[in-house]
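One protein chain omitted, others in place.
Moving on to chain A:
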Amino acid sequence: MKDQSAVLDSNLAPRDGKGSELMKRMQKGLVRLFNGHKTFDHGIYPIEHKELTAHKPIRRMPFADELVIPLQQHKGRPAIPLVKVGQEVVRGEPIAVADHFVSVPMHAPATGVIRAIGLAPTAEGPKTQAIYLKVYHAASQEVLYDLERDPERMTGQEIIEAVQDAGLVGLGGGAFPSHVKMKPAAGHVIETVLVNGCECEPYLTCDHRIMLEQTDALVRGIMMAIKATRAERAIIGVEDNKLDAVAHLRARLPKDLPISVEAVQSKYPQGAEKMLIKALLGREVPVGGLPADVGVAVFNVGTLAQMGDLLPKTRGLIERVVTVSGPAVKNPGNFLVPIGTPVRFLLEQVGLKGPVGEVILGGPMMGMAVSSLDVPVTKPVSGVVALEPEHPDLGQRQVYPCIKCGECLNACPISLNPSMLGELAVAREYESMAGEYNLDQCFECGCCAYVCPSNIPLTQYFRIAKSINRDAAARHYDARHPDPHPHHYDRHKDNKTHH
């Protein structure tokens, strides 16, 4: 077997001597032992590397010459373009509309002209339909689509509609349309809104900066979410590696609001919805269920801050905060990036130290490596992490048979048995993986592959097994139902929550 290819932590560790790293680790260990912050079962403690950008205020990224706006940047159905090739658009103008309920519109991230509508490489897939927007650099780039309104006077239903019109999706990486989460299926009551400020992926600090810098918009957004979901309260969960954000939020929160802030342990994947619910409320989302089943809706802090900012102005989502970081980056930082900016442009702006190995959209635990630097930043992209080429020595890391060490079982936040699942995957027993060993509950967090001393690419095995099972199920379904419903979108099938 070939090596499973991931970058060793040591390769990325700051090179300021081993001693200080050891001290840091010991300190962390002590904090973990005694702080008593809430958490979930299992999980891992990867080196965070957040110090690269945590102190860097959000700066505006200039406009690239051309922006690429895929019509599907969210879970659900792609948006339908409103514009024609050659048409001039003003920044903030709607350029695509939502197709049914589980879909969101797109807005022009810059003033310019539509150069083309066609296929583009994206993080989601090799080729998806996208709008190519040539930016007028001379234009003022002012958003002309402003319409002041008072969110206090809006009803819950109006907020839900406004959230869809704004094109908001889960900005933590989930990309699930936010308005859908606000409207749970009949019979479900949302009692608590959980605000996800965990940001458990290594390197990423954009949510941290948002909590510090966009506090007022965040609080407005939380109140809107409470109103729209008819929840009683909201809890902001923040990992305890960001205690400054906890203190800041506590100090800035008006006392009369039903919002509280709670520190949770810094442990990956604390930012996954299910883990956050377990940590803060002690509840478990039932197998095959949704957070609404336990009375919860979870929103990322970035999403709510955008909501609080956009809705009073009736604007759409045209930019987002992105952490650009990684050992290969010269000037890492947090940037306000227009949607559609190619990754290549971002990396040119921050500068590279030398050759890059992998460029990852999102965080290194769950993010995807891009196949081309022409891939644009889309709504769910919270980070662009550039790693150095793998050291040749590390490239030969050998894959051993499973030695039954049990590390993966101790790491899996869902309490699956990745060791057994891995053996079944090798034996191609995909059905029993799903039937007896709960493969469908795996959300590809990567903890098992991260800890495995045998370097078995467990997470990748599970990804493949799930897609094989999905294909098999689809064939089965097609065979029995000659007229399938392509409009139907089932969130259960897509059990991969980002954060």
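Note that in this section contacts are C-beta pairs under 8 Å (C-beta built on N, C-alpha and C of every residue); 3 or more make two chains touch, one makes a residue touch a chain; residues count from 1.
Please note the rule applied: contacts and distances are computed from a predicted model.
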Chain not displayed: protein name in its UniProt record ("ABC transporter permease", "Acyl-CoA dehydrogenase", "Ion-translocating oxidoreductase complex subunit D" or "Septum site-determining protein MinD"): "Ion-translocating oxidoreductase complex subunit D"
Among A:76, A:92, A:202 or A:376, residue touching the chain not depicted: A:202
Contact with the hidden chain (one of A:231, A:245, A:433 or A:451): A:451
Touching residues (missing chain, whole complex) on chain A: 5-10, 12, 41, 44, 46-47, 202, 274, 278, 284-287, 289, 344, 347, 352, 355-360, 364-373, 385, 387, 389-390, 397-398, 400-406, 409-410, 413-417, 419-420, 437-438, 441, 444, 446-447, 449-451, 453-455, 457, 459-460, 463
